[in-house]
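So the structure is just underneath, and the comments pick up after that.
Excluded from the complex is one protein chain; the other protein chains are retained at their positions.
Read from first to last, the chains carry the letters A, B and C; within each, the first residue is number 1.
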């Protein structure tokens, strides 16, 4: 028996649909039927070859929701909830962290472990269905699986996708104080999630800068008090708006989720002296930014914090919040269109063109009409 | 009676010696006879007009040692030590922090208080002898004075000058862990102080990058285990040396004390993933640096921390360490030459040309032969 | 002209109403007409003499809302909002922090400044109307005044009283992570506020332990997901309930707002290994607790954090949150009864007997019928 999977054969090459061999199930492994996977901005960048060390051909899709088909000796999820065939799950895409290297043991930063592998990014399509753009997903032993809480539907989770967890982690990395003014640069899934969780974390005011207008409406729905359209305003106007909302000081916290180097000079400009700037939108290389060490960092007494590699704990905690605030955190509303395995090329194009906020890949589900 | 003071009349103009009126002593004020003041890199930049908001003409000299001539109702220093005419003191150059504004009260970052004034930088020469390049210094009410511990001579303190305290503060801002590898970029007074205190703070290895050779010898004497000459090595060699000392990972902490934008790309290159980069050398504007948000910050999960405005506590704590480690912390050895008030132009030129590590202004003392 | 004020003449002595001389207004001072002050648990303890260094006789009332009668040269509040006669304000009860001592300058912990004075607690009635249980309140120069935001009524603020700000500060001191389970011990104003802000700070679950039943209903209204009645449950049952809600681990964070030493052994029992325990309910001395250093602290790897001296920033930030969440944070509902100056003895008795959650003193308002 074989599995259909969408494969990115190499940077710049059209997407293909491959037959992938059904994996032999090792002890401790799980086979999922894919319910939904997602297209993340990183997938677009992978298609352009902007990340080092990717073993093309790959089956993309790092965050997915699936249904347990078979579990070899696995009876609970990573939090000791019972797990049975038929259960809906999501899983932590990071795998094979070694728990032995210097990063794992000395600095306790497993997000920098050299053995670290990521579903949908650092496994080759030749290794099996190890990405979500596939009818089935093979979870190797030790992959951290989380049973979906009853209160959540697959769309609630996959509508945010990996951006849901990255945005959550960026907010935790910001250590914002209650009552702070937070500017989020970018209104894609990461930015929308950061805006939503900044509010739930106790921000006094959340301001989102982004485009297009539909995303800014979503930002408001998710809890942003103010939105500033990238197309509708000039940088000077945006700076003026932030100054006005902060008695002329600038934002206490800025979270970059734009993925564009030009966002950085503007972000420093919007940040108050002594503020915190989290850089969470540059998962791939889109070029350099001109930063003035004096006025942007030294004199500003700024804290600039890169965020790489959402940890499993962020996923666990974000799902708890999703359950608690399910009336407010309607990430399913981010879903712009659903694509079949044959339509993944179109999905990538639509995400790149900002035609959809979140594109969903449903290998067996009813795709939206093409 | 009047006071001789060296005055910087305007950016680019030659230094002058002025007669300044002897101030009337308010209640709570102190008049010092200047024992020694210093030339800091910032003074050179002030002469080039690279800092905003400076009310030229000014009497430079922000960190100084003096002898109490007269004290109007002041009987103790800022730590409640008795204070009498004849006592040797130094003082915190920052003054008029309001304790009332949003920065002082809400974020508790008085280093960003808009009322903040700094001796030798933000007072006009018309306001009186409020800088150290003067025969006498007028300490307005509320200036935080510290009696020099008996164990310390004026040269022990002024040899490091403001760099002594800035370097100390930069190390505290780095939150280095015991056993960490620390790279210091720059071997001027800030860099030398940072290297010395990084060692006393528990660094496992301290590496200083700088020039010229004499400064690197001082770095070793102050506790650096390794030095890399800026002239003697190419960036690639320095990167190789740091990689070798860190099992290929890069430094846990980098402290920038170079004052050159080009230091930043190199600093990011030397920093390990998940490391901390303190920017403490850009007290004035010397241009922009090209930073890659992806590889330098986001993917590196880096912490970049600007340091502005050494706090009074750093001064208190640094002096304690100076007493405890007076055999090791021989900052007096940084003194390259002593200048009279008439020679301050030469002093600025010598500092800019790196002819001396620390230039000392001694308004009444025996200047080195010109 | 004179002012009526309720005076606590000495521990154990009945409350009295005194005529206090109308103060001469110094430059920088403000005279308020008292709209409402509060009875805090500390006032009960002051009446029992359980705090050292109180200069009886005193006019109690540290947190109050008033209307500006006259302002001598003061045209803005502490955040630069305009201030005019007739404006409703509250103010930071802590005053005379010196900004010069070791605590103010070296450790930056002004809450431990020895010069620190507190309205309603550390000023004698002979010093003037420096407490809220008085027709008028004299705000000495430098007292930090905050104009009430338009969105808030006096009851919105005084209903929480000082507990509103203490509870806020206790939550900030807990550094809880998003999704954490938080147990609050105590359902008085501090505990209710801590529960409310723990929720707004991102707690996944908030559990309040307290009595009587009416307060637990308020806890639910303010955002607690679970309440455990002190009378209705045995400690073992409460421990079982917390274990069940935390997969057997115990709470991530416990906030003590009970004011009873017996709360501590129970709090340690409810806390998970590696958890954080904030002690915020012991503003006066009610005796010792038996703590096991091995099982409660060392083996548990616990963090125990005392909270003393809410800072001005907590007040500013809490008011922002009160405006943002005014539909949810109905602290006015805590008000159990309003008392005249003649009824303050009864007010103290009612608070001690837990007959009211928050007792309000309204020197000129319509007191509830006695």
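Following the convention adopted for this analysis, contacts are C-beta pairs under 8 Å (C-beta built on N, C-alpha and C of every residue); 3 or more make two chains touch, one makes a residue touch a chain.
All figures in this text were calculated on a predicted structure; none of them were measured in a lab.
Within the full complex, the residue among C:282, C:317 or C:358 touching the omitted chain is C:282.
Between the chain not shown and the residues B:17, B:177 or B:221, the one that touches is B:177. Among C:93, C:225, C:256 or C:350, only C:256 touches the chain that is left out of the view. Across C:72, C:126, C:305 or C:364, the residue that sits in touch with the chain not pictured is C:305. By the touch criterion stated above, the residues of subunit B touching the omitted chain are 79-80, 168, 171-172, 177-179, 197, 200-202, 204, 247, 316-318, 320-321, 324.
For subunit A, the residues in touch with the chain missing from this view are 78-80, 97, 99-100, 102, 105-108, 142, 144, 311-313, 316-317. Remark: the residues of subunit C touching the chain excluded from display are 102-103, 107, 109, 111-112, 247, 249, 252, 256, 261, 264, 273-274, 279-309.
Everything that follows uses one rule, which is that only the chains that are shown with their structure count from here on.
The leading chain pair by number of C-beta pairs in contact is A-B. Look at where the CA atoms of subunit A average out and do the same for subunit C: the two points lie 41 Å apart.
Counting partner chains per residue, subunit A has residues 247 touching two or more of them.
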